[in-house]
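I'd like to ask you about the structure that follows.
A single protein chain has been omitted; all remaining protein chains appear in their positions.
Chains: A and B, in written order; residue numbering restarts at 1 for each.
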Amino acid sequence: MRAAWLPKLVVAPSFVLALLFIYGLIAWNGYLSLSASRLLPNYEFAGFQQYANLFESERFHVALSNMAVFGTLFVGGAMAIGLVLAILLDQKIRAEGVLRTIYLYPMALSFIVTGTAWKWILNPGLGLEHLVQQWGWESFSFDWLVDPDKAIYCIAIAGVWQSAGFVMALFLAGLRGIDDSIVKAAQVDGASLPRIYWRILIPSLRPVFFSTLMVVSHLAIKSFDLVMALTAGGPGFATDLPATFMYAMAFSRGQIGLGAASATVMLALVAAIVVPYLYSELRVKK
Amino acid sequence: MTAVSIRDIRKVYGKNTVILDDIDLEVASGEFVILVGSSGCGKSTLLNMVAGLDTPTAGSIAIGGRDVTHVPSKDRDIAMVFQSYALYPNMSVAGNIAFALEMRKVPKAERDAAVLRVAKMLQIEHLLERKPGALSGGQRQRVAMGRALARDPKLFLFDEPLSNLDAKLRVEMRAEIKLLHQRTHTTTIYVTHDQVEAMTLGDRIAVMRAGRIEQLDTPQAIYERPATKFVAEFIGSPSMNLFACERGGDGLRAGGVALPLNDAQRAALGASTALLYGLRPENVTLADHGVPGKVIMVEPTGPETYALIDTALGHLLARAPGRLVQRSGDAVQLAWRAEDAHLFDAKSELRVA
Partner (left out) sequence: MNRLSVHRVLLWAALLLFAAWFLTPLYVMVVTSLKDMQQVREGNLLSLPSDPTLASWAKAWSSACTGIDCGGLKPFFMNSLLMVVPAVAVSTAIGSLNGYVLAKWRFPGSEGLFAMLLFGVFMPMQVVLLPMSQVLGWLGIASSIWGLILVHVIAGIPSTTLFFRNYYVGLPDELVKAAMLDGAGFWRIFTRIVLPLSTPIMVVTLIWQFTNIWNDFLYGVVFSGADSKPITVGLNNLANTSSSVKEYNVDMAAAMIAALPTLFVYIVAGKYFVRGLTAGAVKG
């Protein structure tokens, strides 16, 4: 271990890049959020004015409440369906490989592809509505996609469709990692299968559950691509999420300071979830 | 000409955790020295320091008269066999054996010759093209040794190389290692937690505990005259019988019984008030007169039989050759010679006589 400087030298570039491009830029963004920047960066200090503007903005309120609704539906739906799929697939099915491939393939797609496809499927005139009507339910209507109150649910549906397989893969790996002898002991003790799942297997999934929850939650907060493809934030800004809000402010509306402020809020949201989790993980590892 | 000189080695983690406490060890050229002790005693740490894989907090190490305390491993001209063998999975057996020579830019012809020579010595020529994954435990062990031998180093280090083998294989490989040493006469330091290995392989044994060497001597000496209570209990299987006794009259008493003592022992008692009296099972015989007891359990092992006997001195284990007539529940009398007893001071745990 004599040339002790060599390993350090090798990781130094990444260290420097991370320092500059992650933490340095975050700080810079932070400064922008405290400035009076509009179309162009303006480094005049403006205190918390941008944050005040942010929290007074009706559009941002919409974005935040959408975040809550979408977040809950997306995370809840993906976790629930993912867990169900994992349990179903854990039942020693012969076609497990094929089914797993089917459940997981949406993760290989871009959110833009998913958004484009679902936009067509949920198309008010020619999509789902038209299909069901052709099947006989003449009075069926499904115009959620263009309904300001309901459009956010469409995004949740598409999001869950894309991500449930991912959750399933994680839970399945967790289930498979449980020591077989524990299950056998329970069977010898006379527990039925549902009992075994409820009392033993699902509780042992707690660590997997939390790490998955964290990953899916942070995906939810970062959702941008899916919204852009499905509704572009519309109708109007009814399906705006913090990420699309930030993009709009920073790059189309010439409100760089405001955009930077919203980005900082997003960072705070993510950090609130990720940091405690990472901290507890890295501590346990010692 | 390769002696190893370990002087005042100390290893401390953080502020207070002392892993090695002032270790002094001189290994003569060509000697086979064993470091033995239970886990956590520091034997592997010490070995790693000799290898250069770990640095001491204080002290020095010299190999062949040269101070290597700050010399990197690859320049110490030593070879090491690890517990897990650490064979390179992506290379063939021949590749594994030749690797070190490759690193030293030895020309191909010489390398191949060395590989062949070593393979013949260890009888693994037929395995040269295989990858480690396709070998059995015993074969992997041999390849690991081959890798060390090919280097023709000044010093061999072994870190519990037999621990991962099953019992029968372990006995076989032990013999092979001993034979190899007799052939090559390379200075060797060998770490193990198995005291049978220590006794059979070593020219000298260092019994270690909690970062210190409790006794450094030949196997016979350690067996016949253990220097501390720990060494007495650690070496010898099954363990020595040890029970507390106190001064009574001009001798020792325990459980209302006067214990056999000879004059030399009596003289050595000195100021000690609380002592421990030790007897190895093979020295405890079932006789006509002696300490009375009742047989609790009889364990025949084939060539001999062990009997656990309940006496006023506590449970004593006796070893008898062949078969025993006595059965569980029988009353017996135990006798032994005074000179077979080992006496230790109860507080300092050091040998008294």
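Note that in this section a residue touches a chain if its C-beta (ideal position, glycine included) is under 8 Å from a C-beta of that chain, and two chains touch if they have at least 3 such contacts.
This is a predicted model, so every value here is computed, not measured.
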item: Sole contact to the chain not displayed, among B:Ile6, B:Met80 or B:Met240; value: B:Met80
item: Positions on subunit B where the hidden chain makes contact; value: 51-53, 72-74, 78-80, 82-84, 86, 88-90, 99-100, 103-104, 147, 151
item: Residues belonging to subunit A that touch the chain removed from view; value: 1, 3-4, 6-8, 10-11, 13-15, 17-19, 21-26, 28-29, 32, 41, 81, 84-85, 88-89, 91, 93, 99-114, 116-121, 123, 126-128, 130-131, 134, 161, 165-166, 169-170, 173-174, 208, 211-212, 215, 218, 221-222, 224-225, 228-229, 232, 242-243, 246-247, 250-251, 256, 259-260, 262-264, 266-267, 270, 274, 278, 281-282, 285
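Please note the rule applied: only the chains that are shown with their structure count from here on.
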item: Centre-of-Cα separation between subunit B and subunit A, whole angstrom; value: 58
